[in-house]
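Other chains dropped; remaining ones untouched in position.
Residue numbering begins at 1 within each chain, and the chains themselves are lettered A, B and C in the order written.
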Amino acid sequence: MFNEFGKIIKLTTYGESHGVALGGIIDGFPAGMPVDFDAVQRELDRRKPGQSKIVTQRKEDDKVEFLSGIFEGKTTGQSIGFIIRNTNQKSTDYEHNTRVFRPSHADFTYFHKYGIRDHRGGGRTSARETANWVVAGALSKQLLPLVSINAFVSSVGDIQVEKSLYDLDLTLTDSTIVRCPEKSTAEKMIEKIAEIKKDGDTIGGTITCIIKNVPVGLGEPVFDKLSARLAQAMMSINAAKGFEIGSGFEGTRLKGSEHNDIFIKGGKTLTNNSGGIQGGISNGMDIIFKIAFKPVATIMKEQTTIDENGDAAIIQGKGRHDPCVVPRAVPIVEALAALVLADFWLFNKVRRI
Amino acid sequence: MFNEFGKIIKLTTYGESHGVALGGIIDGFPAGMPVDFDAVQRELDRRKPGQSKIVTQRKEDDKVEFLSGIFEGKTTGQSIGFIIRNTNQKSTDYEHNTRVFRPSHADFTYFHKYGIRDHRGGGRTSARETANWVVAGALSKQLLPLVSINAFVSSVGDIQVEKSLYDLDLTLTDSTIVRCPEKSTAEKMIEKIAEIKKDGDTIGGTITCIIKNVPVGLGEPVFDKLSARLAQAMMSINAAKGFEIGSGFEGTRLKGSEHNDIFIKGGKTLTNNSGGIQGGISNGMDIIFKIAFKPVATIMKEQTTIDENGDAAIIQGKGRHDPCVVPRAVPIVEALAALVLADFWLFNKVRRI
Amino acid sequence: MFNEFGKIIKLTTYGESHGVALGGIIDGFPAGMPVDFDAVQRELDRRKPGQSKIVTQRKEDDKVEFLSGIFEGKTTGQSIGFIIRNTNQKSTDYEHNTRVFRPSHADFTYFHKYGIRDHRGGGRTSARETANWVVAGALSKQLLPLVSINAFVSSVGDIQVEKSLYDLDLTLTDSTIVRCPEKSTAEKMIEKIAEIKKDGDTIGGTITCIIKNVPVGLGEPVFDKLSARLAQAMMSINAAKGFEIGSGFEGTRLKGSEHNDIFIKGGKTLTNNSGGIQGGISNGMDIIFKIAFKPVATIMKEQTTIDENGDAAIIQGKGRHDPCVVPRAVPIVEALAALVLADFWLFNKVRRI
């Protein structure tokens, strides 16, 4: 109910940051798909901690073990169980936080909702959970071989990509540790993050995602609009505070005569303010959306706060945290997009007799 | 599956713009709530067409008839069926569109997805559907009498509210036909829309929503985060292209030390960049979010387009359309917010033993 | 959640026996199917009250009005709303029951669960609800034109069909008012019911259903086994107390060597103890199941009971009730079977790449 996503292909997950393992079950995945295990692990490696100097230094192998649903290299149509063991959970880093609440962190809300305080660390609120999503997303990508999904970091703090989307060479995204395909901007971002980290602080940013070769017809109005499902998925990522598709907030300033995407012979449109979705259904143009991520809440600076009794206290972060969430969120965004598309792609097969 | 929203309180809907009726079923609503039928109709009246010169002139009474689930003025715990008859469906306005696709409208995607063209008009893609949502939202509001939900128009095109949120008097929202509580700005907006309408064009805008007195603990991680569900709901509204909560896109520019909401004695926070939600769960502060609406696609100007064969064609809108969607979308935003909150409020009752 | 059935094709319903209307929404029905409206009404007519002397004399037209999702005679892929107005709700028949509970009726449990007593009559517990199911089932049947679903009355009290299933001419089922295809047995059943009715009493019975031409592969283990879903559906019918498939309870007495259905060249089996389902998936043989219905609880005889305070009371049924539920349950069983099969038929299209 709560820890599941999708309708025909449904991912259900479990696992805490400082527990013994993460994992999940992918139900409803069609039989007969050859699995590229290396491709799955590559996606996990893109997300894992400790990859570079600008991300958390926690070391995790993030090796996934598939437990069922795949036989002789192919999916069997049965539920796919998988597990990722935690190997580097240093809960001692966190013990000092036991009684106080980290500002803008989920400590406070989890404690009041569930009546439980997991003093080992972020527990279920940790971004470690997203490793599960990457596994499911990597399989979903393989189900849609013609579709290409490319996310990249479009801003860090005030530093933004300068070129327009179609002038960027997206094959360069992973060539920089910040995952920005514009080299000069990437350098500024890296410098900025390094500086922020040195200062014990964190910084926000945005990720833009473009999806090509999506067939016309994906999405199911009225409450399963493709745009609405993508929004739900992306807003599920830790630290996400905003989502926009196509012209987004900027498009609100335009007139219909400026904003409308004029059809040309064959069904393509001259412009793409719609971001590839009209009436909640893909129209065959590129799907383009952007997500806002706030700065990570855990900083290495002293902050005033309260404890479990509601009394004033002082907190100073320790442990190993990302100074900026966006570089590692790139494969997460792609994974969730793949999950959404694969699910709708299957639905679309049964929407006409 | 597709035309339903919510989990314990689930709304399922039907109805086309030019069919005989709209309606829905509200399942899972608790027994024993006295229903204020006038309050339901008031919300419908706020949404209905023909209220003022700046909205569509289609005339609909939008009278809801409850068919079940309410007995002697109280909910019975049984499914609540309701129906809203269409009384003013002029499909002749639309007939000229039969063979051509309106730019940036869902005509094209529906035709290609379902293989059906409803030449009477927008069919299921029409915003008439949202009358159903308002009915369900109005009942949900009554389930949460202490919670106050106030949406208002925060921009039309380039014209934006000038005061900060907490300086606005939200009791004034409905005193202007554009539903902006800042009188001077409202006048500019009305003038702008009137001008746009005269020109046969349309314009975008934004709606901001603030929800007060939400108990701590609503929202169910990891995929049913309160923020993610609100995003899905709001992105289901016709013409919605963006959603942000709390600091949103602006917050991506900040450092953690600037963005973090410092707790004060008792559990409130000094600032509210989180927009009332931390880790996907309400923290007791006001929930604040904003939605971007693109300009309505149907304009009264000539546009080039294609027909069902993919050949070039000319289209000119006729019929009765809103020049700007935001004034009428205000009660829709509030209704969906109420649905989301009521559902999570019930769930929260069973999350601890 | 509660008033819905199915996963891709999902029926959600509302309506009380003595309310203004019944109705439902069929979501997920594929686009492009021509609708045979007469066939829908024929199924409703088979179920409706007042058809013969052995069923309730309440008179209802049971005319269905489709409100959406069908355009120019074809399904559009949008949610199909429908309504059946109640025209003959005589709640005065029931007023004397206001304060006392009818033995073995749902009065007591509904009152204690919801805290509400609908003194007009059975409310949501009435078998009038099943008219909604018949509408959805009739459309589902049209989606599966090759499949034939035939239910019939196999026993009334102690009177049982004598011939074996494959010796019966099922085209005769509707030629008797009791819906038993064996004429001589049908006469005895009719006589029995008439006698029971005269005595102010009621009697139980069974319905057997055989489904031919089901493709191999319908059903989704492990919890959506075809047999499990059929059981859930059939046990949802008012007064159902038992369900068995294939050899059922009798098969428990057999040895594996006697019970196993031996495959013959091509994939058919020599016997069909499995009732057409192995491992929860249809195997291409006829699906055969049987449902037990208890005698209707409302009798025209004096019974001791209790009132809402738990005190002793006397009750005597009035009103118009069926002396035996099985003749009218035949089209209901077929409708639910069609719903289950249509849903699994769609799922099966997306279970292999």
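Annotations for the structure displayed:
The criterion applied here is as follows: a residue touches a chain if its C-beta (ideal position, glycine included) is under 8 Å from a C-beta of that chain, and two chains touch if they have at least 3 such contacts.
Model, not experiment: these values are computed from the prediction.
Every protein chain here is a copy of the same sequence, 3 of them drawn, and the whole complex in this file adds up to 4 copies.
Assume only the chains that are shown with their structure count from here on.
Where chain B touches chain C, the two copies mostly use the same residue numbers: shared numbers make up over half of all numbers in play.
When every pair of chains is scored by its C-beta contact pairs, the maximum goes to A-B. Chain centres here are Cα means. That of chain A falls 26 Å from that of chain B.
A straight line joining the Cα centres of chain A and chain C is 46 Å long. One simple way to say how far apart two chains are is to compare their mean CA positions; for chain B and chain C this gives 39 Å. Touching of two or more other chains is recorded for residues 8, 31-32, 77-78 of chain C.
By the touch rule above, chain A contacts chain C in their complex via residues 8, 30-33, 77-78, 143, 221, 346-347, 349-353.
Within the complex formed with chain C, the chain B residues making contact are 1-4, 7-8, 10, 12-16, 19-25, 27-28, 31-32, 65, 67-69, 71, 74, 76-81, 83, 113-116, 118, 120, 123-124. Interface residues of chain B, counted against chain A in their complex, comprise 1-5, 7, 13, 101, 103-106, 108-110, 112-115, 124-125, 129, 155, 157-158, 196, 201-206, 216-217, 219-225, 227-236, 240-249, 251-267, 269, 273-275, 277-283, 292-299, 301, 303-306, 310-312, 348, 351-352.
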